[in-house]
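Just below is one structure, and these are the notes that go with it.
Left out: one protein chain. Kept in place: all the others.
Think of it as A, B and C in the order they're written, each chain with its own count starting at 1.
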């Protein structure tokens, strides 16, 4: 078990699926700037009903100014989250970004190139929110126990480290918590992951990786937000080190790739992602998608793929907090 | 995400909890040989009602001849598991080994030193068993679908590699699938993990690591079996590369360490282990035990531990097959 | 265990919560006709983004022409559902109906007065849909098993009986499968139940009962559809006896009743309803809401309510099919 999440390089991208199959040829086109000003109002639900903020071509680069998950409202360690936060206005999303030519049945490829912290220190925020988190009764795992106390931690973050406490400094391992294409007719709050992506909270989804999202609405309607400076598996208290970023992505379009759930590619592995409850069903989805991927595109016989993953599959726990849980199932590329 | 399970060194053991707290002082005493002949009949249930096969002192070393999970009955790829295997006579366990002085409230420390393959090639066995595995309806996740086909794979295994197929060679990453102290009054079949240990199927539980098991019956009653030459997270088809071994362990005794669930220590991390269904509850157990461990023994404040694990906790999926699932939650020692 | 679902009278309504607290005074006002022609296009997602089809006053009556869950497309027993049905165009909903004065924090009371079958015989439809149902691998409980066969049953339905087969005639026990207020910002497909109502599939939700739905969007935005001529607990194959109806409801408005989840009232019991996965969490929600209801409005001490429900609470399994499950927890009025 690797104990520290590693960072991923970008230099393998010319060997990626995106590069091979993308309409944009994997090469970077025009650069767009989705600043706070351009974004204007953030979105808290991911669907086909919101006004686009940007129209791009496959292969274009977008530099996005993401807000932290609390929209910067939690400023001090004496703040009480329940006084400040109001459901469902949590986890603000940038977008929707329309990708020219994207139609149902296609896939958006989102290469995260770089994530740079923004804003004044301490720019990182962690907190404990009432009836939210994995080790407490919640809205859905309803108990009669008194809630846990509310706590706020403000944390210095730079491109090297997350300065958690006098005692512990954690490496900077940035990633995007919430990345989505629009569902076809649903509009889903930004706290929930499902087959459109959403709040997956996978620490692998950082610079140097490419996420593939199934397109279900015209233009794809890409949403992005919820940057984490680091996060443990499961984000167990419900909150990572949330922070505002300038995130650079390249977005490409793969035509007619019939995938049902998001997928992720890094230099040395591919991963299928499932999100639902209970957690075993999220895991089943992820592993079934991975089996199917191996069969469809890597010339594996079905039962050989299944039995071999029993020997070398790797699982990452992402979101493990209400309202749905996320699992990534991966295999090293060397075996493909 | 580390894509290949690494192997663990043994040279850190003098800094282990076992070494610091064990009655045997971590040093190795007498060496016992629990051969097939000494064992005689294997056990398929872990409890206080079976006859001990060995009595040892804390700190003694035991060299155990483990059988594979099918007791060597699956010999050819044309075999049909359901013709050969009969529930509940699966997953044969060596033991029980009685440890002098072990009482309820104590802990057995089991340092796995070495696992050497035994028997003629192809000595590794994987198979698909009817209504068993993670991606199929099962005895407990009862469906009306036709079962998956039964399949057998016989695999060459040596101390370097697992020769899975012409296409794929996997590194030899041996570990013990089933390791247990006896429950107090229950006797639990060897397919089921719970707070006594049991069929945890954690790939981390290999040479170079120490597992801590809560003692609930006099003498502890250690059972061991179910060696895997390698295994992916979740052992998704229900079977790893099962094989017979000569496994060398040192067993020590820690008096009055009130732990509820098994724990694992390696050179660079500590891990708490939970086993139940649904999978979120196994994860909750593991993370709660880890939080409590940090608070009790590493001078962490409760909510600091909880929030910090949200940033740096690591999760391993072990057993993900009927009848119960296993999760390990870990933290790097460098943060303790 | 009562083996046949009984039918409920309407004559108790003057003693209902709706009658006591409703703005419309429980009395019936104007009658509106929401015919197929008035409805025009049906809806497959429940949210704040669709055009209203009707504006009514609290206390008004609406006579609604509901379609069956397949919009009448399954006509013969030789039809193959997967050839005919296309996700997400399933479970067509009438509405949204706007209720004058309804605001976030209020509650809509929907009294179902009468459900009369419509259309030519055999007007009832049951079927088995690929990877849908409780005893099969599904989209979320993902397995590699072959799907169950697709089957269609066309069934005669009148106001007395459901003529299931030569062997079995079932009593006509009509109810509304899907009843909803709009979420605040989400729009949720009509197959999914949650705290807005949705596809709860509770056989209790029939003529003679009143359902209370929390208002989260202006006007409440009531949606109704998915009539069942009868249904067993859990709707285990995924489909009830689906049929088109003329359904008469009275809709009233209760101001400032802070409920989180739907509730149901009949002549002799009150019920709180929870919907999520896993099923234990749906049950927890329902029971917690019922405890809270007893404490807030029936002068029960918290722990007395909890312990007493342990002696006299009743549970109904509603929707037990993807993507979320529904439980109603009830207590006889005689104990309140």
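Here is the rule we use: contacts are C-beta pairs under 8 Å (C-beta built on N, C-alpha and C of every residue); 3 or more make two chains touch, one makes a residue touch a chain.
Every value quoted in this text rests on a predicted model; they were computed, and no experiment measured them.
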TODO: Would you mind spotting which of C:80, C:116 or C:308 touches the chain that isn't drawn?
DONE: C:308
- [ ] Using the definition of touch stated at the top, determine which of A:11, A:51 or A:146 touches the missing chain.
- [x] A:146
Open item on the list: On subunit A, where is the contact patch with the chain that was removed from view?
Closed with: 135-137, 141-148, 278
- [ ] State which residues belonging to subunit B touch the missing partner chain.
- [x] 44-45, 47, 49, 88, 139-144, 184-189, 260, 274, 276-278, 281, 284-285, 287-289, 291, 302, 306, 323
Task: Touch list for subunit C against the chain that is not drawn - done: 1-6, 126-128, 133-135, 148-149, 151, 153, 162, 164-165, 167-168, 170, 204, 230-241, 266, 268-269, 271, 277-280, 283-284, 287-288, 291, 303-304, 306-317, 320, 325, 329-332, 334-335
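In this section, only the chains that are shown with their structure count from here on.
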Open item on the list: Going by the contact definition above, tell me which chain pair has the most C-beta pairs touching.
Closed with: A-B
Task: For subunit A paired with subunit C, centre-to-centre distance based on mean C-alpha positions, whole Å - done: 34
Open item on the list: Quick check on subunit C: which residues sit in contact with 2+ other chains?
Closed with: 141-144, 278
